[in-house]
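Here the complex is missing a single protein chain, while all its other protein chains stay put.
Every chain is named by a letter (A, B, C, D and E) in the order it is written, and numbering of its residues begins at 1.
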Amino acid sequence: MTTDTDPVLAEDPITGEEIELPADVEVGEIIDSPVTGTELEVISLDPVVLEEAPELEEDWGE
Amino acid sequence: MTTDTDPVLAEDPITGEEIELPADVEVGEIIDSPVTGTELEVISLDPVVLEEAPELEEDWGE
Amino acid sequence: MSADDAADAATSDASYTASVVGGTGFTGGELLRILAGHPNFEVVQATSRSADNMTVGRSHPNLRGLDLRFSDPDDLASVDVLFSATPHGVSMEQVDEYFEAADTVVDLSADFRLPEAALYDEWYDGHASPEYLERAEYALPELNRENLPGADLIAGGGCNATATILGLKPLVDEGVLDSETGEVVVDVKVGSSEGGAGGGAASSHPERSGVVRPYAPTGHRHEAEIEAYLGLSVSFTVHAVDMVRGASATCHVFPDDPVSKADLWTAYRGAYADEPFMRIVSGGGGVYRYPEPKSVAGTNHGEVGFELDPGNRRVVVFSAIDNMTKGSAGQAVHGANVALGLPETAGLEFEGLHPVGSP
Amino acid sequence: MSADDAADAATSDASYTASVVGGTGFTGGELLRILAGHPNFEVVQATSRSADNMTVGRSHPNLRGLDLRFSDPDDLASVDVLFSATPHGVSMEQVDEYFEAADTVVDLSADFRLPEAALYDEWYDGHASPEYLERAEYALPELNRENLPGADLIAGGGCNATATILGLKPLVDEGVLDSETGEVVVDVKVGSSEGGAGGGAASSHPERSGVVRPYAPTGHRHEAEIEAYLGLSVSFTVHAVDMVRGASATCHVFPDDPVSKADLWTAYRGAYADEPFMRIVSGGGGVYRYPEPKSVAGTNHGEVGFELDPGNRRVVVFSAIDNMTKGSAGQAVHGANVALGLPETAGLEFEGLHPVGSP
Amino acid sequence: MSADDAADAATSDASYTASVVGGTGFTGGELLRILAGHPNFEVVQATSRSADNMTVGRSHPNLRGLDLRFSDPDDLASVDVLFSATPHGVSMEQVDEYFEAADTVVDLSADFRLPEAALYDEWYDGHASPEYLERAEYALPELNRENLPGADLIAGGGCNATATILGLKPLVDEGVLDSETGEVVVDVKVGSSEGGAGGGAASSHPERSGVVRPYAPTGHRHEAEIEAYLGLSVSFTVHAVDMVRGASATCHVFPDDPVSKADLWTAYRGAYADEPFMRIVSGGGGVYRYPEPKSVAGTNHGEVGFELDPGNRRVVVFSAIDNMTKGSAGQAVHGANVALGLPETAGLEFEGLHPVGSP
Partner (left out) sequence: MSADDAADAATSDASYTASVVGGTGFTGGELLRILAGHPNFEVVQATSRSADNMTVGRSHPNLRGLDLRFSDPDDLASVDVLFSATPHGVSMEQVDEYFEAADTVVDLSADFRLPEAALYDEWYDGHASPEYLERAEYALPELNRENLPGADLIAGGGCNATATILGLKPLVDEGVLDSETGEVVVDVKVGSSEGGAGGGAASSHPERSGVVRPYAPTGHRHEAEIEAYLGLSVSFTVHAVDMVRGASATCHVFPDDPVSKADLWTAYRGAYADEPFMRIVSGGGGVYRYPEPKSVAGTNHGEVGFELDPGNRRVVVFSAIDNMTKGSAGQAVHGANVALGLPETAGLEFEGLHPVGSP
């Protein structure tokens, strides 16, 4: 049985490993990979598809 | 029985408490009090008499 | 497990679930660090509005090993102990919700520190839940140990107030100082973490580096806390200096009657010899002769020391803490340990580093 | 208890007596700090010639709680494990005495790091006890775990060499780099504790603050260690920067064949996913996106990360450690834990602080 | 007085009116500081949108003696020379307005640094006024002195590019390096003022203190500038370190043919012996043996030095500047001095401080 607080599973787009995400992730949300720390965008939910999020370099000015 | 590695006992000149010193302290040696941290000079050995050592301020220049 | 099981908890196998509200913040992160290593707590929730669903390690790189993601403060998990590390004003609004979610609430803000609503009118902008003020206990065991066991609303002290109270309390207890004594000047130097994670222009590295900057010349709110708990009115001034962690209070006091160095040692030894976190550092040799924030950085220790100035009939008292531990998160956990009957030092054993730069 | 009882020691109740030669020094103090919190070690001696009979806490304020006084290195106590943290050249002269006093010797200097006497002739001033070189095992478990169990002479790695080896080893193991590959540039930034407690004019606060100072432009001796253990000749340059703890190696490498980011993740995950102290930090969000010394300060962690620069066919590898822990005292204890069959992380659990300034 | 009167200006009594767009910013403030002490400029306007009508001294405490208030950048005064110190993208939009207000425009942003529009497409987001690119002259006299006299659009170089160009140019001029040579690794360390006055979370004091942080691991836009002006493709990585002012570039190069130390001295002496702001610091005694940012902090000096690493057939070149002066505002004024025929060092005489911390 899965409840709505059980984590959902997805494939890490960089390493291909299976990773756990919170149950309440939404399409478009940015979330960091527990394996690589990379910021991932949630592309779809059923199944969960993730893509590397475009890098925001706001704090890294020159 | 005391051996020459047993600590010796002395009176802390500031707090009056009994303190332990290493067995091999010598007259004239500067040693810090385990209670107050103050540097103490060993004035005599039998019994051990301690006095506050004159403060060395070499590192505390203006 | 609820707070009234506290008596059983002295065994090391007691286990409490905990949540941290304000988990992205500086003191929230410090709570998470301490609780993660605490044998009697299991953190089940850390909240953030701005980093919802992100890993805790993204905000706090030292917690990358923690398998936990931030969640929304509107969905509080049911726990034994809720720690709140939000800006002033939040927990006084949320305290009912907090108690719906938890048996014991430990708040790090100023919201439950002062004993009376009138003081919030005088020093803050009033209080939204004054009915809780009597129930709250000040977290600092060195000041309030006897009232903490079984307490279910614990108010962490202010960091600068804590440094000052720890420095002066032995003199008050010994009657060297009382409300009739003359001027008590407290000149405080603090690190940048006191400003929290959300600092503005004055907290940017180029502007904040290398400063000695009067940031609360007068009228600092911690005066209220000090007066409430020591019964002394103090002249308080706070300076920002170039460190991240640390609060150092130099207290200049002028006792009515002459005191000797032996009197001072007696007073401070009497107050702190049995305290697990307090150290008296007062003269001696080597480089570290008096209290210094960097000697206690990362630890729950407080260092106090003193020196006589007979020519001015003055006693100078130095007190140094880490504002993130003894001055907030460590004090909160220490207070919770006492409240729950856990070993006092549980989770707070780290002894600090040497050498260490500007921690 | 002797080293050959090591098999039994995996239980947490194994107990070894230990001494630290060079206890007033920076790495000696760090050893004392770690061993004081280590469940399987009891420190019975710390030596100093200059502070004989003084309390350990006088030199190291974080160890004020330790009831121990320095004693003369000429009177070595009989112990299970002797740690030596003396300047280069001392332990190669003393090693016979060390083994008279102890079953296991762990040396933090360069004296037993290199595998052959000829290398000491080339890079140092020769070796006084070359017969011990074969017996010695390099302490870094990530490099040498299989040879450590049962070893009785353990040689701690150089701090900058350690940072470099940890950064490049996965690329060597995967064949991305070998001795035939082109240039390997290693640009290192280090804190002031690398210079030890006895620093001279260049180490004074006014001269050493705020620097980016080339302090070993070329010809650093750690090149020898790196070449000996990675089989790579590296172009090595070390800069002093304004921190106290920390070594950060940026390795610029140019693989013959193109590698992808996924290849790199595979290489580093393969090497370090099961390592208790290694973390891969490579991109991601927030403030801490790549390895940083301050993320690991005070801990035995190593952080490694990488980035591709396809335009220049370059891979940049970042590696950050605390020179006092992973780069010396922590590595030594980690190596000893492995040698004695103790749990690898025993005594090394501290996870670090956030925020933290210039630790 | 217009730019074509420049020939007359070599006398010290030439006088130009000037305005600074972006006067609250870091380089804008530095421009105001330099121009206030410049015998040939009179500042008549400094703009700010956010601090309109406030005194300049409120933003820049060193300019409290200046009797000037910020005004709106939409109301540009008519001046001889307009200096613009705005973020990338602003001046390419405003350049027509700038030339309506002024005869000569000196821009500190990247907007006119690159010689061709295609490079803006490749490295930036394109260019709004490509027709000005040919007219623009790169401000750095050590690189471009011959083209500056009479120029009316002057583009200040990037700080990291400037450090690199100053370090490598003598090797390029001597043919030691060319586009066919192997890898050129440039490892840069910079202070927090590079981020400008508007820094975000990563620039806060608690997060930015004590760092060695890879902030541009690869792909830094200054690579384009270096390639454009040196004809070399460089592998560029930038680290943030704990200082406010300063950029230090360590260039690791591998010449095809062996060079001797004498060759290097000849190359660098040839390039810089007559330059008023360049110093060769390469070995020697005392504490300051190689280029260091803090040796040049606050000045328009550049220090360069080198060391041979024969074992790796490597030359290491060190180059240090203050990003606020030689790396931006000072270079801009130096370039303007040359363009207008003023004495090169006018306004730029400050020689720096010793000791100095982390300036």
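Just so we're on the same page, contacts are C-beta pairs under 8 Å (C-beta built on N, C-alpha and C of every residue); 3 or more make two chains touch, one makes a residue touch a chain.
Model, not experiment: these values are computed from the prediction.
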Task: Pick out which of D:S109, D:T162 or D:S192 touches the chain that's been left out of the picture.
output: D:S192
Message: Using the document's definition of touch, tell me which of E:G22, E:P217, E:G335 or E:G357 contacts the absent chain.
response: E:G357
Positions on subunit C where the hidden chain makes contact: 182-183, 185, 187, 189, 201-202, 206-207, 209-214, 217-219, 223, 233-235, 237, 239, 241-243, 246, 248, 250, 252, 254, 287, 289-294, 305, 307-309, 311-312, 314, 316, 318, 320, 355-359
Statement: Those residues of subunit D that touch the unshown chain are 26, 191-193, 195, 197, 199, 201, 203-206, 208-210, 242, 244, 357-358
- request: Touching the hidden chain in the full complex, which residues of subunit E are there? Just list them.
  value: 26, 29-30, 33, 36-37, 54, 58-65, 191-193, 197, 243-245, 279, 281, 284-286, 288, 292, 295, 297-299, 324, 349-359
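Basically, only the chains that are shown with their structure count from here on.
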- line: Chains adjacent to subunit B and to subunit D under the stated definition are C
Message: By mean C-alpha position, what chain is farthest away from subunit A?
response: B
- prompt: Of the chains present, which has its C-alpha mean closest to the combined C-alpha mean?
  reply: D
Whole-Å gap between the CA centroids of subunit B and subunit C: 36
Query: When the C-alpha atoms of subunit D and subunit E are each averaged to a single point, how far apart are the two points in Å?
result: 39
- prompt: Quick one: subunit A and subunit B, Cα centre-to-centre, how many Å?
  reply: 64
- line: Where subunit C touches two or more other chains at once, the residues are 26, 54, 58, 64, 191-193, 197, 244, 281, 284-285, 357-358
Query: Among the residues of subunit B, which ones contact at least 2 other chains?
result: 32, 37
